[in-house]
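Missing here: one protein chain of the complex. Every other protein chain is in place.
For subunit A:
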């Protein structure tokens, strides 16, 4: 029996954070769980989410992409999206640290709209207002051939209402769900 992952799916009506090289993987898994997503990014960023890659998680037609010109606009749009609640998940790519006020505003908006928020942040830029914070990094996997996703190490490094933990997970493309892998196998 594998240990159950405690804080995923992400707690609804709260705003969470994810950092690390595979933060986008967690966002995609959360979007697949929610069934629809508003993705807010700054238009100048060269890295972009690809719908063909996303299709392994969620039908790309369930994604709405908002291109903001800076972080202030990103937060404005994210807050609108959270408060509205038409899409169950709002993912925002942040490039600068979030102030406590801004974090609280997002939390209130998420509560009002009963909508989940997820900030993709740089390492060490977390806000104190976040409900949970995850660090997602890839793991080398010498045994499994790579037809599904990379073996990922999801570390829960902050949790306001629960315990922390580390899980090794893999996204199963055929089953469209997260599978647990025993960390002991390493």
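Points worth noting:
By our rule, a contact is a pair of C-beta atoms (placed from the backbone, for glycine too) under 8 Å apart; a residue touches a chain by one contact, two chains touch by 3 or more; residues count from 1.
The rule we apply is simple: contacts and distances are computed from a predicted model.
Between the listed names "DNA-directed DNA polymerase", "Glutamate transport system permease protein", "Protein-methionine-sulfoxide reductase catalytic subunit MsrP" or "Protein-export membrane protein SecF", the UniProt record for the complex's undisplayed chain reads "DNA-directed DNA polymerase".
Screening A:55, A:100 or A:164 for touch with the missing chain picks out A:55. Looking at A:87, A:109, A:156 or A:181, the residue that reaches the missing chain in the full complex is A:87.
If you put the missing chain back, the residues of subunit A touching it would be 21-22, 24-25, 28, 38, 43, 46-56, 59-69, 73, 76-77, 80-81, 84, 86-87, 137-142, 145-147, 149-153, 171.
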